[in-house]
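A short worksheet on the structure shown next.
A single protein chain has been removed from this complex, and every other one stays in its place.
Chain nomenclature is as follows: A and B, assigned in order of appearance, with residue numbering initiated at 1 for each chain independently.
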Amino acid sequence: MCGIVGLYLKNPKLKPKLGKMFKPMIIEMTNRGPDSAGVAIYRNPVKKAQTKFSLAHDDANYDWKKIDTGLEKALKCECTVKQIGNHCILVTTGKEPAVIAWLKAHHPGVRVVGSGHTIEIFKEVGLPANVYDKFDLDEAAGTHIIGHTRMATESAVTTAGSHPFATGADLCLVHNGSLSNHNRLRENLRKEGMDFQTENDTEVAAAYMTSKLRGGATLKEALEDGLRDLDGFYTFLVGTADGFAVVRDPIACKHAVMAETDDWVAMATEYRAIAHLPGADTAKIWEPEPTIVYTWGGHA
Amino acid sequence: MNELDLHKVGVRGINSQLHSLPRNTNEKHWVIHNPKGQHSIAVGLDAPLQIDIRGHVGFYCGGMNSHAELTIHGHAGVGTAENMMSGVVWVKGNSSESAGATGNGGLLVIEGDASSRCGISMKGIDIVVGGSVGHMSAFMAQRGNLIVCGDAGDALGDSIYEARLYVKGKVASLGADCIEKEMRAEHLADLERLLNAAKRKEKPSDFRRYGSARKLYNFSVDHADAY
Partner (left out) sequence: MDKTPRTLPRKSATFDDYTLSEIRRAASTGIYDIRGAGAKRRLPHFDDLLFLGASISRYPLEGYREKCGTDVVLGTRFAKKPIELKIPITIAGMSFGSLSAQAKEALGRGATIAGTSTTTGDGGMTPEERGQSKTLVYQYLPSRYGMNPEDLRKADAIEIVIGQGAKPGGGGMLLGQKISDRVAAMRCLPKGIDQRSACRHPDWTGPDDLEIKINELREITNWEKPIYVKIGGARPYYDVALAVKSGADVVVLDGMQGGTAATQEVFIEHVGQPTLACIRPAVRALQELNMHRKVQLIVSGGIRNGADVAKALALGVDAVAIGTAALVALGDNDPHYEAEYNELGTTAGAYDDWHEGRDPAGITTQDPELAKRLDPVKAGRRLSNYLKVMTLEAQTIARANGKSHVHNLEPEDLCALTVEAAAMAQVPLAGTDWIPGRGGY
């Protein structure tokens, strides 16, 4: 069980303030999710030929330079690495499958948390305020950001079990609720070749989306298929390359609220997170209806 | 008139101040500023106060209200006026899920829409919604009146007991044991009284009445599918 928050900027002038605007939103959701927190921020798009990876390692003093040089040598590609907390942003011209295979073989302790052209994912156990500080997000600029505060239900409190979960290039998923048929789905998805790092139900939902998208479905189609195949209670917030998508299950017991002004669109589990945004008092406010997929800013 | 700034004193400050007032207080009128979506504002009130809340509120605003009149100048979150005993809660904007849940008495007016499970398990409260209500509204509704000037979502009045439902617009679907019923003089009179209390302009004759078919009151194997 958790808190989820998302902020998308319509007014480009606000881009430098994205991190600052988002901070009180995710901190307001601390009580809902005291175990761990995570964000996916969309910023600093890389060139077409490049891919950006978000990597993490439990050792805060991990030598990321080794990856930089090792990868360049192994794949004959260009790399840069930038360490932020115990995460690292790797930008490379290396092809994604090859990069992932090389990391698995040579640096098995490194977790690939996300990938794409603009997305960067940071997640860690602890209170959202601490997680935010650890990853220097207060000063972050970008176009949009998704966040999550976690109260673990039936799986352990670990970094790997935190949200957001990456579901494809520039895609991520955060979830509020509790699935009830994820264990069988996990087995089926394993047979399709998906890897799992946790017992977490949200990881299964993310893998399900990835599988659908790889099979050629649009994001809307994948979420609509999910309504049929995923059993349980959920509100999903999906981050996409240029916006986000929201969907609630048919029973809709997990609250969700949306708000919009000329400057931004926001989504949160509770309005009090949105109340911190400038102009919230006069924003258009509404609730997403169950089983309808809402999308902003484009599509995957 | 007294003013309280929630931003300064917090929800605890608001509630403890309001709870400290005796039933026969002269300080009846209170304005609460900066609610900013916080939860449990003005809950458990037990005196004939008049409270104006300037802004949007979070969950359970006016929960277990007795005697007080609350006006929310904005939107309200989940469980507005839940388990209200008496008094009035008036929402100028929309209310979220489970508005008036298990309410025993009093009047809840929502000028906008009311989301799913409006009036769930209601036990005597009267609810008037200017807009529409979402799915599973009046689920297990035992007693009281739910009046919807807009439309109603799926499964209206599922497992309803003796509450009365009046809907002016479309009903997406009716729940188990809920059927349309004949509108008689006493129902029109009730509707008129409540529409007036809610300052609505709609005519009673524009509404249709829904209530229990009473087939699930005692178990019969032939109705097993409804469970």
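Following the convention adopted for this analysis, a contact is a pair of C-beta atoms (placed from the backbone, for glycine too) under 8 Å apart; a residue touches a chain by one contact, two chains touch by 3 or more.
If you're wondering where the values come from, they're calculated on a predicted model, not measured in any experiment.
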{"item": "Touch criterion as defined above, residue of B:L107, B:I120 or B:V171 at the omitted chain", "value": "B:I120"}
{"item": "Residue of B:V9, B:A47, B:M64 or B:A213 in touch with the missing chain, whole complex considered", "value": "B:M64"}
{"item": "Those residues of subunit A which, in the complete complex, touch the missing chain", "value": "1-3, 31-35, 151-154, 176-178, 233, 253-255, 269"}
{"item": "Contact footprint on subunit B, counting only the chain that is left out", "value": "11-12, 15-16, 19, 39-40, 43-44, 46, 58-60, 63-64, 66, 78-79, 82-83, 85, 97-98, 101-102, 104, 117, 120-121, 123-124, 139-140, 142-143, 159, 161-162, 216-219, 221, 224"}
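The definition used in the following text is that only the chains that are shown with their structure count from here on.
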{"item": "Subunit A residues touching subunit B - in the complex, by the definition given at the top", "value": "252-253, 255, 257, 270-276, 281, 285-287, 289-290"}
{"item": "Contact set on subunit B toward subunit A in their complex", "value": "36-39, 55-56, 58-59, 75, 77-78, 93-94, 96-97, 115-116, 134-135"}
